[in-house]
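Take a look at the structure set out below.
Left out: one protein chain. Kept in place: all the others.
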Amino acid sequence: MSSYSNEEKKECFIISWKNLTQGALIRDLKRIRENKTGSWRSLKPIWNKEKCINCYRCWMHCPDAAIIIKNDKVVGINYDYCKGCGICAHECPRKIQAIIMVREEK
Amino acid sequence: MILAKTGNEAIAYAMKQINPDVVAAYPITPSTEIVQIFSSYVADGVIDTEFVAVESEHSAMSACIAAAASGARAMTATSSQGLALMHEMLFIASGLRLPIVLCVVNRSLSSPLNIHCDHTDSIASRDSGWIQIFCEDAQEAYDTTICAVKIAEKAFLPVMVTIDGFIISHCMQKIEVLSDEEVKSFIGEYKPNYNLLDVDNPITLGPACLPDSFFEHKRAQAEAMNQALNYIEEVFKEYKERFNRELFILEEYQTNDAETAVICMGSTAGTAKIAVDSLRNKGYKVGLFKLRVFRPIVAKYLQRALKNVKILGILERMEGLSAFGGPLFNEIRSVLYDEVQRPLTISYVYGLGGREITPEEIEEVFLELLSLKDKKREDIEKFKYINVR
Partner (left out) sequence: MKNIKDLLKEEELFSSGHRACAGCGEVLAVRQVLLASKKPIACAMPTGCLEIVSTIFPHTAWQVSMFHSAFENAAATISGMEAAYRVLSRKGKINKKIYFIVFGGDGGTYDIGFQALSGAIERRHSFLYVCTDNQAYMNTGIQRSSATPQFAHTTTSPKGEKLPGKLQPRKDIMEIVIAHEVPYAAQTTVAFFHDLIRKVEKAQSYEGPTFINILVPCPLGWGHLPSLTIEISRLAVETNFWPLYEYENGVYRLNYRPSEPKPIIEWLKLQGRFAHLFEEKNKHLLEEFQRYVDEKYQKLLKKCEVSGK
């Protein structure tokens, strides 16, 4: 007997105790990408390509690894996961200000 | 080969032949010798085990858990306060489904401090999800420790093998041992379910589970314990077939026509057998049951064995402090509850803190049980103590 509806059971990742990994072991290391923490934001960083000098300070200090680097250059911000903490904007050198925080629109 | 070994020495010898990958242990009376003797084997280079001299029993079980999760066969030994200190980790070992073998030399729990035998320490861990097997003597301890490795690795549940502190652990006995090759071939290689050190396939072990998944994990673990008895039977059977030595789950001694019987665990069974023999010589039809597997609860064995018993004395070397009898008393009654025929059951708490129990005292128990034959159940006193002043 279960209080989950069939719809809920389909959504839920657990169908039954019979098909679980032993000891709650996790082998699928990529599944966490489902959790789009970008939805947490109330402030959003906007990156200005022209002003950026690629000092990498934003990348060094982002707790969510949301600064996207390609070929050794900053190319943007991963809004799927950026929580809007504002560290990147704050650490961008004051004279450069390549990242500014704006209100997140819902 | 016949050797003279004490209980501790027999276990250490079995461990030597098993040659586990990692042993992380901390000394505590009366299991200290197991750790000491084992360290000598390591120092002499006769085994390959990595011995970790941890700084507490909690760390001992933690290190064993980590080693078992890293593809290594892990074993340890402890008693009493040490077992109580690693209590938290026992649940974790079982929850992680790791096949660790722990040899417990039964000793009472403080307070007051007492280093002698009773079963309180092992029984206090009965809900931790470990398989628990009680041994009567050094020979059983040797055989059971070897079987425990195989049982653990089939069921993927940790196994506790116990002997009575000082009574068995420090008493010299004649035991028959297998050869190193026989043990090695019986237990085989450890095939872990998962391995933290398989760095090409990294895993996360021990995550947090919210209410949406925790219950399912526990249900799965419960099912593992439900299946454990099958594996125990399988391994004991194979051991008997290969080495001609019978390991019982519930041993029956002179019970064929016994309507009055006593059930107990551990070394007291040996003492009780003498009492049974003595009374049989005097014409009394009495018998003895020795319960070896305490966890899982071996309901079908108990129900089958106790079917024709009319009066059963349940001897337990633990108090339980439940205000309604000891753990063994309550579990046996629970197992028999739905049976059509149920024996009259009397709880006898004895031997706490190493207080000796003699064949004469057990004979008195039998005679007392026999005298209850025509009494009304409601009038009978169910909770008794043996030899407490």
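Here the chain labels run A and B in written order, and each chain numbers its own residues starting at 1.
In this section, a contact is a pair of C-beta atoms (placed from the backbone, for glycine too) under 8 Å apart; a residue touches a chain by one contact, two chains touch by 3 or more.
Here the structure is a predicted model, which is why all the values come from computation and not from measurement.
Note on the chain not shown: across the whole complex it touches A, B. Residue B:209 is the one among B:3, B:209, B:344 or B:367 that touches the chain not shown. Screening B:18, B:37 or B:64 for touch with the missing chain picks out B:64. The residue touching the chain not shown here, chosen from B:4, B:53 or B:113, is B:53.
In the full complex, chain A makes contact with the omitted chain through residues 13, 24, 26, 28-37, 40, 56, 59-66, 69, 72, 78, 80-81, 83-87, 89-91, 101. Taking the whole complex into account, chain B touches the unshown chain at residues 21-22, 24, 48-50, 52-56, 58-59, 62-67, 69-72, 74, 88-89, 92, 96, 196-200, 202-210, 213.
Going forward, only the chains that are shown with their structure count from here on.
Each chain gets one centre point, the mean of its Cα atoms, and the points for chain A and chain B are 51 Å apart. Contacts from chain B toward chain A in the complex involve residues 95-98, 156, 193-194, 201-207, 209, 212-213, 215-217, 219-220, 223. On the chain A side of its complex with chain B, the touching residues are 12-14, 16-18, 20, 22-27, 29.
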